[in-house]
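What follows is an incomplete set of chains from the complex, kept in their original frame.
In order of appearance the chains are A and B, and numbering begins at 1 in each one.
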Amino acid sequence: MAQPKKVVLAYSGGLDTSIILKWLQVQYGCEVVTFTADLGQGEELEPARKKAEMLGIKPENIFIEDLREEFVRDFVFPMFRANAQYEGLYLLGTSIARPLISKRLVEIAAETGADAVSHGATGKGNDQVRFELSAYALNPEIKVIAPWREWDIGSRTKLLEFAEAHQIPIAKDKRGEAPFSVDANLLHTSSEGKVLEDPAQEAPDYVYQRTVHPEDAPDEPEYIEIEFEKGDAVGINGERLSPATILTQLNEYGRKHGIGRLDLVEGRFVGMKSRGIYETPGGTILLDAHRGIESITMDRMAIHLKDELMPRYAELIYNGFWYSPEREMLQALIDKSQEYVTGTVRMKLYKGLARTVARWSEYSLYSEKQVTFEEDMGAYDQTDAQGFIALNGLRLRLLADRKRKHG
Amino acid sequence: MAQPKKVVLAYSGGLDTSIILKWLQVQYGCEVVTFTADLGQGEELEPARKKAEMLGIKPENIFIEDLREEFVRDFVFPMFRANAQYEGLYLLGTSIARPLISKRLVEIAAETGADAVSHGATGKGNDQVRFELSAYALNPEIKVIAPWREWDIGSRTKLLEFAEAHQIPIAKDKRGEAPFSVDANLLHTSSEGKVLEDPAQEAPDYVYQRTVHPEDAPDEPEYIEIEFEKGDAVGINGERLSPATILTQLNEYGRKHGIGRLDLVEGRFVGMKSRGIYETPGGTILLDAHRGIESITMDRMAIHLKDELMPRYAELIYNGFWYSPEREMLQALIDKSQEYVTGTVRMKLYKGLARTVARWSEYSLYSEKQVTFEEDMGAYDQTDAQGFIALNGLRLRLLADRKRKHG
């Protein structure tokens, strides 16, 4: 790694990224720009400014931004158009946030004349890959500094020693190690590590922080209606809302009813398996609702094609290839499919479960006339099925004939 | 349709297939063989024998068989190895039963010297396709008689008139029309038609017959452990059980906890969309458990490949192509992937929700040593990530470079 002159750090204001901040100053003697984003993680951002100032960052080098609307509008919603689930279950809450953070890191680097970016992701996880592939895809000459892969202060004890040696304040509850590590944004909260590392042990109740226990959720179901336009949610219960507001409200519904918990062992891009606890309250509701509105507004073969490509699309996002031509090609296909995905879905929320129970749309392809068991006045000619089956069966009969002859 | 001499009818003993039986005798003047199978639909079969006898079927032409073990072992379990879900949600409970019924129809035709088979599926649905494609794939010269596409007695009134004219007894509750139609077997119960035909209306509570309402389910969660071998469930809570027994027990767990309800609009193979209410209590538990055991015993890229092919596989089963070379090719791929899918999953059942909360296996690929945030004593060299990212990013940087030059 060539010596960086000025580096933009993804800075949370917490102990770890404060240590990284100081380490960058000490190790590389370079100017540091901090970038702190509100992606809906539920923490105050202003304390990060104070801490950055205290660590010697010039005011013009401190960037604090509310990216919640951009996050939902340009990343979460496009992904939900695909019904993306990694390994059948994971809603990609962490994965989808990384490209946006990298995008701003690279943009701020351009604005401030920095030649490098840095992040606090570890050397074993997917996040380092996501941050760095995104950065390279946006600026092929950017340098990336990944302190966790470089330094020799990786153990907890050494980190604390480094913090003390450099007058970095350590909150009392950070002295001991957390029993697991957490990542949060408007889409989800993920927890992993330590007490969760044995996948044969049920996760302790206290790991779940974003949703009430289904057992403690209301005893009465609640119904909500979600409006969609071209595949994106645009309103709840008749009120038109911005993307981030919609997700925030759905999160509140989900939290209250204990919806969106997932205990998963997944395959990381870097090669090993890991176990995570995910809470995606609003996203879980949104996924089912989106499938619900697609079910009446999208053609069958369009749905099937999209379903077949979804795992690939999810894998690309999981692996950090948001800014790749193949993701963009798939997105073009997916977006094309959403032209008429407009209408309303009624959901029942109860004790951890979100289920579509009704759906309607002026663009509906469902035709009561054609499906009815009753007389349909010529909408569908049943004798057509005869020829349909005959020709679909022709090749099967040829195969059967061969099998009979040759065994 | 050439005149059949002897026809094997899929006979339930109910009013509709009794009318079909008589109609075959009247219309074609041919000998009828009845075949009544126990696929776990939960009805007594012996009354069907009596009815058949009453309608003039010779005793040697009445076939009544318990196919539950074969159904689960050779059809349901192979399908669950694929985690098959049609249009993302439907567990294919009806679709997977048809090939087995057709197989026995064709076999009985061979045994009894019949040249035709017949079924009671309507001309608008998928079942006619499934029955007939399966029959053709097993005997290319078999004749198939589909009365619902042929006769002119399709209205309820005419059917009842025909029944009365031919002394077919009509149960009192069959005089009026059922508010919806039902298909059931050991895997699921599906309901559709009539009161369910407006997908914008929530299905009435009384439609659900196979599961308690989640609201009425026990207030305490229940835990069960499911053991798998090579992708198939082989035991529950430490007790080794036969395939049908396992599914029966899982159904009971699911029923009690209100698990496996689905309200779906789906695209039929014959072209229109329809709305169904599915209850798949045991299958819903089994699907999540199977994914759970796969998550620790299957390689990541094997999982992804299987996930990508699953929608195609599900579509084939839905469309009636069980006995097709492409389904068999996919099955070979899927079965190959299940070699080590052996171990135990712990599930939490509560108010409609079945969730994997723990899983273990002697074949586990999960390695605590490699994933830990702690020192791992060399199991994984973090600096490898540097080169991994660099080479994965190379093409993205070339693309970014081009974009910068050319916009």
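The working rule: a residue touches a chain if its C-beta (ideal position, glycine included) is under 8 Å from a C-beta of that chain, and two chains touch if they have at least 3 such contacts.
The model shown is predicted, which means the values in this text are computed figures rather than measured ones.
Colleague: How many subunits, all of the same sequence, make up the entire complex in this structure file, 2 of them being shown?
Modeller: 4
Convention: only the chains that are shown with their structure count from here on.
Colleague: Would you mind reporting the rotation angle for the C-alpha fit of chain A onto chain B, rounded to the nearest 5 degrees?
Modeller: My answer is 180 degrees for the C-alpha fit.
Colleague: For chain A and chain B, what's the span in angstrom between their mean Cα positions?
Modeller: 32
Colleague: Enumerate the contact residues on chain A facing chain B in the complex.
Modeller: Per the stated touch rule, the residues are 83, 87-89, 122-124, 128-129, 132-133, 136-140, 146, 148-149, 155, 181, 193-194, 197-203, 214-215, 219, 221, 261-268, 270, 272-275, 291-292, 295-296, 299-301, 303-304, 307-309, 311-312, 315, 320-321, 323-325, 346, 348, 350-353, 355-360, 364-368, 370-373, 375, 380, 382-383, 385-386, 388-389, 392-393, 396-401, 404.
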